[in-house]
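With one protein chain held back, the other chains of the complex are shown just where they sit.
Every chain is named by a letter (A and B) in the order it is written, and numbering of its residues begins at 1.
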Amino acid sequence: MMLTVENVTCARGGMPVLSGVSFALDAGQALVLRGPNGCGKTTLLRTLAGLQSPLAGSVTFPEDEGAYASHADGIKAQLSVTENLSFWADVHGRPMPDDVFTSFDLDDLRDRLAGTLSAGQKRRLGLARLGVIGRKVLFLDEPTVSLDGFSVRMFADFLRDKHLAQGGVAVIATHIDLGLDAPEMDLTPFKADHTATGGSDEAFL
Amino acid sequence: MSFWEYANPKKFIATTTPILPWAFGIAAACLIVGLVWGFFFTPDDIRQGSTVKIIYLHVPAAMMAINVWGMMLVTSLIWLIRRHHVSALAARAAAPIGIVMTLIALVTGAIWGQPMWGTWWAWDPRLTSFLILFLFYLGYMALWEAIDDPDTAADLTSILCIVGSVFAFLSRFAVQFWNQGLHQAESVSLWEWTFNVIARFFAFVWNSIFGAEQVIEVAVREENVSNVFFVPLLICMIGFVVLFVALVFQRTTTEIRVRRIRALESRARRG
Partner (left out) sequence: MIALLARDLRLAVRAGGGFGLGLAFFLIVIVLIPFGVGPEASVLTRIAPGVLWVAALLAALLSLDRIFALDHEDGSLPLLATSPLPLEGVALTKGVAHWLTTGLPLTLAAPALGFLLNLAPAAYPYLLASLALGTPALSMIGTFGAALTVGIRRGGLLLSLLVLPLYVPTLIFGAEAVRLGSDGLSATVPLAMLSGITLFSYALLPFATAAALRINLR
């Protein structure tokens, strides 16, 4: 198993939002999270990525293999496309793969400053980071916001052919159909009720 | 039965509520007795006259100003290590008391300084240190107010308290170094005087217990200091400590209730 999630309860602002979330992904598998706005998809993904600790349960994946991507791309407007990507490659101590520009249709934009890109181009640049850092376990929060249909298919191709095919796993929160052969999980049944314990207010109730 | 039981908010309130009237009563009694005794029934100092009597306010307030910060440091550590909410709330509750104590120490210091130094404010190392402590309290309280999420606020203020303690300590030495030359001629010092009072008292107690052959040497710099000053000063100190305990219990209870209202509201919203 690449990623095992057992009975996780996660909290937003000290309040439990989801409880009892469990699933396991083998190398090459992806999972699509569904649920209405505010049901805790982002919170769950941040918890899985290790940015916040779960109130209960455990998340296990190989050490130093997790990567998180959200609406905010971490793109510096004053740096060029190549500089932005090579920075993340350097931070992760990896060589810069050359095919990443082709995979994300950034070939013509290599030397453009990121600040001059359109919203969709920026988003592609943000996603291209995932191709650069070479992490196996991806936690993607609405990766396709502001992408056109063509780019969505391009990203899906990248996930399927470059990431999952090479033994990676991905947990994706999204509202659109990526065309991946991946199971979907609806988070609504996991909504934390008053029996969920561990909230920071608990001692005061 | 463990000490940590009192970290439960309900248990804390249930335990402290019956203590509160007693604590306030003892504090009031100590302060009235100590201050009246000190102000009206102790002799004037030969060199400092009646101005020296401000020690009955100044010294306990200054002592508390430092000790309250120390208490906040301890409760911050307890919060970071054991995650007891009451501990963090007690630190939050103590800060405004600490800043008032610092303010009392500063103002009484200035009032004493006017006749002695001929000026309301001198950059005396001790006064300056209290001024810096005042700024630390101010920053700590401002950080609590600025953050919405109570647990995040508790975490960040605890870290600030720990780092701040180290730098407050450094500032104390820096200030001493900085102003070593200026007040060398300063012969009259309120604190030296107070230390003499305390040292004299313990020498007196020691000698009356063990007899004259066991006389301990006390570095007494002023001849006219006698232990008649010490007892009222001690009573005032006890009064300030008990007053602080009462106030901090009262304020922590309030903070716990604020948190409880918040928790109930968010539970109601969640349905």
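Please note the rule applied: a contact is a pair of C-beta atoms (placed from the backbone, for glycine too) under 8 Å apart; a residue touches a chain by one contact, two chains touch by 3 or more.
What you see is a predicted model; the values in this text were computed from it and never measured.
Visitor: With the missing chain put back, one of B:13, B:74 or B:162 would touch it. Which one?
Guide: B:162
Visitor: Which is it among B:35, B:143 or B:228 that touches the chain not included here?
Guide: Considering all chains, including the one not shown, the answer is B:143.
Visitor: For review purposes, identify every residue of chain A that touches the missing chain, sorted by number.
Guide: 46, 49-52, 64, 66-76, 78-79, 83, 87-88, 90-93, 129, 133
Visitor: Which chain B residues touch the hidden chain?
Guide: Its contact residues with the unshown chain are 132, 135-136, 138-139, 142-143, 146-147, 152, 155-156, 159-160, 162-164, 166-168, 170-171, 173-175, 177-178.
Convention: only the chains that are shown with their structure count from here on.
Visitor: Give, as an integer number of Å, the spacing between the C-alpha centres of chain B and chain A.
Guide: Whole-Å distance between the two chain centres: 51.
Visitor: For the complex, which residues does chain A have touching chain B?
Guide: Checking each residue of chain A against chain B gives 13-15, 194, 200-205.
Visitor: Which residues of chain B touch chain A in the complex?
Guide: For this pair, the touching residues of chain B are 8-9, 85, 149-151, 256, 259-260, 262-264, 266-267, 270.
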